[in-house]
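For this view, one protein chain was removed and the others were kept in their places.
Showing chain A:
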Amino acid sequence: MRTSQRGRHAVAAGLAATALLATASCSGADTAATGGAPADAAKLKLTASTPAAKGHQDKANWLLEDEPDSLDLDTQGSSAGRVVLTNVCERLYQLQPDNTVKPFLAEKAHAPDDRTLVLTVRDGVTFHDGSKLTADDVLWSLKRHADPDMEQADEFGNVRSMKKSGAREITIRFKAPDALFTKALAGDAGIVWNEKQVTAAGKDFGTPGQGDACSGPYTLGSWKSGDSLTIEAYDKYWGAKPLTDRVTFRWASDSALVNALKTGAADGAYAESPNTASALRGTKGIDQYYGPSTASLVLIPTARGGLKDPQIRRALSLAIDRTGIARSGYGGLVQPWATPVGSGAWGYEKQRFAAAQDELDDVAPASPTADDLAEAKRLVKSAGAPADPVVIGTDSSQGRTVVANAARAALQRIGLKGQIKTVPTAQFEEFYSDPGARADIDVLVGDWYISKADPMGFYDNGLSDSSNNWVGFKDKTYDKLVHRALGTLDDKRRASLALDVQRRFSDAAVWIPLAQVPSALVIDDRMTGPPASQSYLYYPWAARLGLKKG
């Protein structure tokens, strides 16, 4: 219940974007290029960061896929808003390009016991209106985030109390140990607002024409609704000065976005759709970087029809051609994957998670072998083939259509019938949330990402009482392990528990993972510096953007 969040809409829209096929060949810094089109999904190289910039520049033009809804992430958190605001607002913890977190506006954090967290508020930080950042602002902000009407309220489910315990000290007490809480403080739940400014703006806070109420390296310059948004380097910033003085954001989707980058009207963008990056591959003057993200493509089965049986679900997972999907649906820019979260979720114990992911190949192979198919058929035989065709729910976007067809082909291969049901994108989104809307489908061609770099941020979706556990998977040991892991503060021990949980989730095929979707940075080849990983949503990436040459 606590981790994936409303940025989903943006990813869904991105993946649904009008498809543009990869036609280009290799180019300079394109780390994924292998000389031909499409990219080879298996060799896609993911880097957390781009090479550091050396040169200062006055301005940069950046593209978003949509205009931000609002710059108050408590009331309306969308990806577009985050990409901008992460340069303007700072959080108590900070997500690093390599997806680890460290204390930030909380200069120090200290846990006297596993149910208490004491944060020391950083000294010498000023808000953009010049006023000093105080512990009172921190406490007020935390309470605002925790308000049940706000986006981040569910992050505070374990919190018993939050109090100011010293001039620069906040003490948070928990009902139960909460391993994800500090990670949430690196996300939107950790933003520190200037109480005075937010209160003064009232209902209009976050809309065009209002101040930003933050302390980051950039300050909100102007937001001309429907036209552009500009951020400017903040002169009195407490940390290192940004390399780029001013960043102007504009927004465009699909081909307009691709054209703007192609013609140099924009200097860069984080492409939410792999197809956008794909359309720009090999374009002269543009570098591309791919980084780890938590996003994935998945099949989400429902309790209706044949897929209710775990054996049939496992059989489908064994028979589906993940490599084919990556190649023909996404120009090779997604990677066949055996877990429902991308590698950006590995914020700790990376090697162990990577090794475990490789081992899961036995339940979710990249391309099914003869043995896999034989095993799948055996499973179907043992379960008894369902009489009705399996209804696959999708929208008409290129990627999803390819996935739906691949699922149907896989079903056919193991002697089952598949039937594709296509609905408009707006209606498609409701499949995720409304059991009534998905009453007619057996499996959804879905995508998902989580906001925290911790696989445990995902696996609570398999809990017996989770609203995202559509197949009615019930396993007491699983539930117990998930709760224990969520309450285990030690990374090493939590990783062990997470791996156990992950194996159980995979064996039961609660969801069927297909591919991980890396984040993609497309950028003018004179520039470099920002991270390529999904951290761009929570890390002040613009401050590191600059020229390659000094």
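Criterion: contacts are C-beta pairs under 8 Å (C-beta built on N, C-alpha and C of every residue); 3 or more make two chains touch, one makes a residue touch a chain; residues count from 1.
Basically, contacts and distances are computed from a predicted model.
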item	value
Listed names "ABC transporter permease", "Hydrogenase", "Pyruvate dehydrogenase" or "Cytochrome oxidase maturation protein, cbb3-type", matching UniProt entry of the absent chain	"ABC transporter permease"
Touching the absent chain when the full complex is considered, from A:P112, A:G130 or A:G226	A:G226
Given A:Q197, A:T230 or A:S253, the one touching the chain that is not displayed	A:S253
Option from A:T50, A:S70, A:S293 or A:S343 whose C-beta touches the chain left out	A:S70
Contact set of chain A toward the excluded chain (per top definition)	1-9, 66-67, 69-70, 72, 75-77, 151, 154, 203-204, 206-208, 224-228, 250-257, 259-260, 262-263, 265-266, 424-427, 429-430, 432-434, 461, 467-468
